[in-house]
Every structure is written in C-alpha cells, then in structure tokens.
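The complex appears here without one of its protein chains, the remainder shown in place.
Chain IDs A and B follow the sequence of writing; residue 1 opens each chain.
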Amino acid sequence: MFKTGSKLFLGLSGFAAFNLVAYVIFVERLAIGGVALSLVFAALTGLAAIVLLINEGDNERQPRDAALIGASLWPLTTVVGIVLLILGLIVAQIYFILGIVVVLAALAEWLVQAWSESASDDPAHNESARQRLLHPIEFPVIATLGLGVVIFSFSRIMLAISKSAGAVSFIVAASLVLLIGALFALRPALKPALVSGICVIGAVGIVAGGIAGAGIGLRSDLAEAAEEGHYLHRECGVEKSKYFDKKAMKNLSLRSNAAAIVELRDGKLSAIMVGFNTPQQLITASRANPVTFIFRNFDPTERRLVASLGNAMAGAPAAESDGEEADHAGKNETCTQLIPKGAEQALTIKYNKPTIAQTEPFTLTVPGVAGQSIEVLVP
Amino acid sequence: MAIIERPTPVLDIPALPAAPPAITPSRTFGALKRPVASTGWKSWLFTVDHKKIGLMYGATALFFFIVGGLEAVLIRLQLAAPEGKVLNADLYNQMFTMHATTMVFLFVMPMAAGFANYFIPLQIGARDVAFPRINAFGFWCFLGGGIVINLAWFLGGAADGGWFMYAPNSGPVFSPSNGIDFWALGLQIAGIASLTGAINLIVTVLNMRAPGMSLMKMPVFTWLVTVVQFLLLFAIPVITVALFLLTFQRSFGAQFFDVAAGADPLLWQHLFWIFGHPEVYVLILPSFGIVSEVLPVFSRKPLFGYPFVVFSGAAIGFVGWGVWAHHMFASGLGPVSVAVFSVATMAIAVPTGVKIINWTLTMWGGKLVFSTAMKFAVGLILLFTIGGLSGVTHSVAPSDTQQTDTYYIVAHFHYVLFGGSVFGLFAGFYYWWPKMFGKLLNERLGSLNFWFMVIGMNLTFGPMHILGLQGQPRRMYQWTEARAGEGFFNIAFWNLVASIGSLVLTLGILFFLINIVVTARSKVRAPLDPWNARSLEWMTSNPPKEHNFDSIPKVEHLDEFFHRKYEEDPVTHTMRGVATAEQVLAELERNADPHIHMPSPSYWPLVLAVGLPVIALGVIYSTMVAIVGGFIVLYAIYGWALEPATAVASDFDTPSTNGHAVSTTHG
Partner (left out) sequence: MKVRRLTSRYLGPRSLAASGSLLLLASCATNAPQDTWQPKGPNAKMIDDLQQPVFAVAGIIGIIVAACVGFAIWRYKDRGQPIPEQTHGKPALEVSLTVIPALILAVVGVFTFRAIFDLARTDDTQLVINVTGQQWWWEYDYPVQNEWGITQPIISSGQLVLPIGTKVLLRETSRDVIHSYWIPALNGKRDAVPGRVHTLRLQADAPGIYAGQCTEFCGLSHANMRMEAVALSDADFAKWVANQQAAYQAPAEGTLAKEGESVFLNQCVRCHQVSGLKRADGSLAIAAPDENVWSGAAPNLTKLMTRNTFAGAMFNLLRDACRDDVWRAESAAFGEKYLGGVDESCLNVNDLRAWLRNAPEVKPMYANPALLTDTNGKYRGMPNLGLSESDIDKLVAYLLTLK
C-alpha cells in the first residue's frame, strides 16, 4: 500500500502538522502563520492522497512498446524556455520570468505526457487520460493568451487614433464581424481551414495595428489627462481653468440634503438653509465634518463659487489633494467649476479648525462679483 | 431496468479475447476516473442526485440553525438583567450580526432550498432537476460560504456591523477585524448557491413537469418556491453588487461610501434593502408553500381558492420589489418617497392577508387531523397573523419612526420569521420526514416539540412588543435600570420574561433533535402514504428510488394522487376511496419505463466550489492565495465544461478478475 512516494508525502504532511501544532501553541494563535501552515498541511496531504490514488504511478509493468510513444513538442519548448531564462538574466527581468513560466509549463506538460503514455497499452485511452488532466488548463490558458494579445492590440489602436476615427473603425470592425459571422452561419459547409484562415488574418491584422498603435502612443487629450494631478489642479479665478473646467458640470455630483444652497442672483450672494425662512449671510458649519454647499448661478455670465479655507491652519478640502491648491495658487482655497446661468454645482469642504483659530474668517465668494461674501462660522 | 445507463459487463468482456488484450486502464486511471458510485461516502460527496443534495442542504442548515440558536440564547442571557456581563460589547455585536446572518442565509434559505431541491422534482413528476451538476455546485457553494462566514470567529472575530452592515460603519476603520471581509466574501459565495439554484429550479419547473401538469395544476409549494426563485434571480445580483462595493471598500481602498470623496452612505442602504426586502419574501414564501400543502392534506379538502393563493404569491413577488424603503423611513428620504413607500407597504399586506383567509377557509368545513405537522401549520397561521398585523402598524410611516430600530421591530420580524418561516419548515419536517427517510417522526415528542416552541416563542418575542413600545432600542449590548421604568410595563421584567422564554424555546427545539435521534434508531417503517396525501411526491416509495418514478404519471387534476385514490360520489358529493396508495404505486411500477437515463456524478462541482473559499481567503490575507484559488476555479470550470453529462464506459469498474488476468498475462 504505502511505497516511497506516498511515504515521502505522508511524512512531509506529518511534519507540517507537527509544525502547525507547535506554531499554534508556542508562537501565535489564530494568525496568518497558522492559516499558511494549515494550507501547507492540506496541500501535502492532498498530494499524498493523489499519489496513493494513482498507485504511486507504478503499474508493475515492463517498459512499453516504442510504438506507444508519440512525438513531443515539450523538449523543444523547454529549451526555448531555458534560453529565454538565460537571456533574461542578461537583458531584462521580464524575459527571465517569462522563461521560468515557459519552462515550468513545458515540464508539466512533458511530465503528464510521459505519465499518460505509460498508462496503458491503448494509445487512444492514454490520450484521453492526458486530455482529462490537461485540457481544462490548456484551453483557458491558450484562449486567454490569444484573446489577451488581440484585445491588448485593439486597445492600443483605439488609444492611438482620434476619437472620431475610433468610432468609425469600431463600426467598421463590428460590421465586418457581423458580416463574416453571417457568412459562416449561412454557409455551414464552409471549409474549416477557410474559417480559421479568415480568423487568423483578422487577428494578425489587429495585432499588426496594435504594434503600430503602440508605436504612436496615446492621443493628445489622453496624454494630457494622464498627467499627475490633472483633475485636482484647481484654479479658482474668473477665467476658465486650463485643467479644471474641461468638463464642467460633470465632475461633481449634485447632492440632496446639502448643508446650504448658495445662490448668486441679481449680483447678490445669499445662502438658503432649511430651517431658516430668509436667505442668510452667515452659515454655521459643523467642524471636522464634510459640509456640502450647492452653488446655483442665476447670473448671465459663467461663475464659480470659491471657498476660502482660512490661513495655514485650515483643513484641506475634502476632495483629496492636501495643500496642493495652496502650493499652486498661493492661496488656501477651493472652488466649483465655472457654471453657466441656471446650473448648479456641489462643493464638499471639511473645516478641521474652528474660526477662532483663524486670522481671517472662512468665506464663500464668487470671483468677479465684488462686495458679496458669505461668512462660514465654524464653532 | 437500468437506473443508470452503463455498459454491462456481459457486453464488455467477450469483446476482448479476439484482439491482443489491451491493458485495462482501471488502475493507472485511478483518481482521474469519473466517480460513479451510488452508495458510500463518495456517492454523497460527488452526487448530482437532487434528493441527496436536498438532504445535505437540510442537514447543513439544521447544523447552522443550532449555531444560530445558541447565538440567540447568548444574546438573551446577556439581556436578561441590566448591565449584562455575559458578553462584552464587541462580542455582543458579533453575536447579533452572526445570529441574523446565520438564521437568514445559513438556515432558512438553505433549508427552504433543501425542501425545494428534494420535493420540486418529485412534485412535478421529474427524475431530477434540469442541471444536476449545477445543483451539486450550489450546495457546495452554500457550505463553503457558511464556513467562510463562520471562519471569522476563529480568525480575530466575526462580522460586527449587523446583518444589514450599514455603511460607513462597515468600513475598515470602524470595524477593524476581518470579520466583515469574511462575511462579505462568504455571502458572495453563498449567493452563488442561491443564484444557480434559482436558475436551475426555474428551468426545471418550466420544462420538466409531468405530462398533463399545467401551471395551474402545479402544487402550491412548487408554485411559491418558483416565485421565490424569480425573486432570488433578481435580488441576488443586487446584493452581489453591494457586497463587491463593500469588499472593494474594505480590501482595496475604494470609496463608494466615503462622504469626503463625494459619496453617499445611503447608497448602501438602498442596495441592501432592494435585495433585503425581496429576501424577506424569499424567507417566508417557501413556508407558505409548505403549509399550503399540509393544511389541505390534514383537512382532507383542497386548498381553498388555489388560484388566489398562487396569484397573491405572484403579486407579493412583484410588489415586494416596491417596498424596500420602508426599512429606511427614519433615514431621511424626504416626505414624498416616504409616503409612496408607506402606501406600497400597505398594499403588500393585502395579498398576504389573502393567504391567511384562504388557509382559514381551507380548514373550514374540513375533517381536521391534528398531527404535529398540522399543529405547526395552524401555529403558523396564528403567529404569522400577529407578525403581519404588527407589520401593518409600521407601514404607517410616522408610527414607524417611533417603532423602527426598537424591540417592537424585533418582535415583529420574529413573529414573521420564527412564527412564519420556521414553523412552516417544522411543519415540513414532520410532514415529509417519512418521505425522506421512510420513518415517521415520533408524534408524542412532536407534540412536546410543538407546544414548547409555541409557548417559548410567545414568551420570547411577545414581550418584545412591550419592550419596543417602551422605547428599548435594538442592538444594545446592555440596557440600564435607569431607563427601565416601573410597574407592569417595566423593561426589566419583560426582558427577563423574554430571556426565560428563549430557554423554553431552546427546550422545544431540543425535543426536535431528540425526536430525530429516536426516530433514526426506531425500526418501525412508515406506511407508504401515512398522511393520506394529495400530491405526486407521495406516488413513489419511501424514500424515493434514485430515479424517483418508475414511470412518469400523467396528471389530470390538481392533487392528482388524491384523485387516484378517491372518487366523488355523484349524489352526496362526499369522497369514497377507490384505490389504496399501494395500488396506485403498483400501477406505476407495472408500467415502468424500460429505459431510464440519469446523469452521472462528478468531481467538478466540488472542486469548483472549493476554489471559491480559497479566493476569499486570498482576498483577505494574500493575493497569491487568491491566484491559487483562481487557478482551481478556472481548472474546474474547464474540467466541467469538457466533461460529458454521462460517464463514458471506461469510467466504470471492470470486474477485477478480468483486469488482473490481463495484466498478469502481459507482464
């Protein structure tokens, strides 16, 4: 029953169990180490079970006929992997990792093939044994690799060409897929070679396009957006901000149940707050708490609401980016985007320090509208 | 008659000697062979038989029922006296979170799934469900999910955010242990069970009914469970999304509920309750189905207003989607939303009330036999009515703002879920036990079980109405003497009563467990038709054969079995017996199908389900482990996809003498 292989794995799993018990008792209870050791134990026990189940791979038979041993791709692949591995040591880490993956995969395939060819004297049966074991992994890996390359290439194309060209090429590609698909459906007797030929041509075309696209790089607006902090960079002046107002109206969501609605109407700025029946010039805001104001512009020109966050002690705006505005604009403030008449924008602010800690009060103002300001009192 | 199509040895062996004998693959093929056993532990582990899977669902759910019950007893012990010291705040929060999670997701849902799995194919005259391997996969997912959720107890503390897991309290800072991660991922895995089960049962019910069984001749249990499967089909994706948001928030730093980043925590509540309210009907409708089977049988009368029960069930299934925000009346939704949901909630009371009326009228004019199953069914009518009416009181939104999150709500939903769902399931146990195991549960112990449960349940949950109206909020690990009041309605007294009641209730459930043991040890076999039942599942042996029916019955009536046993006297309109159950069964066996095709067992559902908890652990602890889990899942999916539905010839054991002889000659 127990032979060398199973004895080895049973011994190892016993050792792992001993370690697990010792670890749990002496080192730490209920910790990740315990989980890891249990997994090691489970894995080794599983291996032992497999070895036992396949009867230690020993079928008590003489070497099989040479006729049963088929051609093999794996020695060659292993060598390719080793070459990649060595090249990687010299050139770049990525080739090294690739080499390891190829070598491991080839060895696994090789092992299973060798094992299956000794399974019985029936080559068909041996092949089915190999397939049962390896098809579930060969299929997804090959499919993932193939599709991955095609999709990656396609994405490079789409990132490189302009927006409208992207739409056009997408429509063309989709129509082609539809057409060819319809052709296959209408002519089921089509030769498999022709079908796969068309698919291969299509795939090669996309990959070629992808390589070209990767060479071109990102189109300009994407490249700009990819710059660090592009959308955090706020310029709160009267003019349009180069970064911040690109897609006005879309970057901040509107909220219900805001702390106050700040309206600019007839050149006057006032705050409407639930519970107060008249527009207010003073807002009492809870300290250290995200407070949302909604700015409504009724002025014909585009306007933005600017919240001054006091002197150095004031908290940064809630939307990330500690102190970045201060560095860029020289002032500690944050703002909504420029919005046209009738539009609304929300602004969420967290006042970490009270008003008494400030030399200047917190205010809400609109650039270009003089003499109008709402004080925010943080008790 | 072959149960499973397999090559008979008679055919195999003579074919060999002519050619040079090939080595039989029996040994080296080893573990790679497909499992084919129909007895022994492997037959359970790799089974795709809906009955075995149903029993495994039931057994696992019963185990979790005990776990959840013990959690509940600990909660009640903690609250028996002011400033309770049995549990600390942290443990208490874990306890009530896990009590609810366990009872909802790991007991009532899978128990109902167990009954559905076992009885729907039998009730519609099918030999199995439409997708047997998916069915097995569902069970293993449920088990894996249950284990993952509870694993947290041993790895730093269970989930502590309440089963509703409101954001942002479920965030990584506010709940620093890994409990909620385990909870979210475990529920995600258990959700796969519900979703696949839903698809499976819907397809089964729509496609695999016996000839002649139109939808309106389908047993009510099957009907209501089908409604439940549609609810699950649409509700589980919602909670899946919500749980993904939660997991990403906790494990990968996403900000879906982070106010400072512009999010709104109420998003979680909407997602949760859009799932959560249909979920309530998922919990109660199977039990409604069970009592709708039990009451007619023990009243010797068809269900009163069958179409009304069916359509009100379907109506609940629809309106149930439009009432989720009544869990959020105090959340500050604004008066318009509150008013709309208030009215929708009142509306859903109507189809629910219809069922109560129909059950009462089913008993009216009948010939009532009070077996334990019937007692539980009648218990459900009365207790659910109390729960339903207290439900109506908080459909009145302003009134609800006083009652929500107090013990009044706890009382309400325990009357609905314990007095309703659990009593229905117990009725199902007593009614179907002989069908599943061939033995009748002891009726004397059953009676004790029932009365202790009824008294215990009312003692436990009845006083909670008072506690809630006296202003005791839920989810408090301690209550204080200072806010207890004096006199008849004082909180201290009624808390004590509730705690004592929970012990009585525990005793009642203990009687049930004793009953199971006593019954298992008893040698007395149940008669073929112990209850004089009415539907197809009783038209087969106890327990049913692997292929359920020797020949598929042709259905002409609702309550087909009853109508094969009885005929109406044209003058008096009373029923007179024309055949015994044994005769009906013998008739079916005489016409047995010569060729019965059953699916083969498979490793893959189990392997696939094992991969999921590994991914879950990986998400919590280390990405590498998750990758290993992903690998297992991928492998199992393809292994499954490439495997034929029925095992090939070489998977079956060839007689050992043959294999041995061949190998020695060759060696």
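Quick note on the criterion: a residue touches a chain if its C-beta (ideal position, glycine included) is under 8 Å from a C-beta of that chain, and two chains touch if they have at least 3 such contacts.
Model, not experiment: these values are computed from the prediction.
Participant: With touch defined as in the header, list the contact partners of the absent chain among those displayed.
Facilitator: Taken over the complete structure, the missing chain's partners among displayed chains are A, B.
Participant: From the list B:N207, B:T393 or B:T623, pick the residue that touches the absent chain.
Facilitator: B:T393
Participant: Which candidate, B:T404, B:S421 or B:S535, sits in contact with the chain we can't see?
Facilitator: B:T404
Participant: Consider the whole complex, including the chain that is not shown, and state which of B:I356, B:I455, B:L496 or B:I516 touches that chain.
Facilitator: In the complete complex, the chain left out is touched by residue B:I356.
Participant: So which bits of subunit A touch the chain we can't see?
Facilitator: Residues of subunit A in contact with the hidden chain: 255-259, 273-277, 282, 284, 286-290, 292, 315, 348, 350, 352-354, 356-357, 377, 379.
Participant: List the subunit B residues touching the unshown chain?
Facilitator: 88-90, 93, 161-162, 166, 168-169, 172-176, 259, 263-266, 299-308, 330-332, 334-335, 338-339, 342-343, 346-347, 349-350, 353-354, 356-358, 360-361, 363-370, 378, 381-382, 385-386, 389-390, 392-393, 396-406, 462, 465-466, 468-479, 483-491, 558-559, 562, 566, 568, 572-575
We take it that only the chains that are shown with their structure count from here on.
Participant: Taking the mean of the CA coordinates per chain, how far is subunit A from subunit B in Å?
Facilitator: 36
Participant: Where on subunit B does subunit A make contact in their complex?
Facilitator: 22-25, 27-32, 154-156, 259-262, 264, 332, 334, 617, 621-622, 625, 634-639, 641-642, 650, 663, 666-667
Participant: Would you pull the subunit A residues touching subunit B in the complex into a rising list?
Facilitator: Within the complex, subunit A touches subunit B at residues 30, 32, 35, 39, 50, 53-55, 57, 59-62, 118-122, 125, 128-129, 131-133, 135-137, 139-140, 252-253, 255-257, 290, 318-320, 346, 348, 350.
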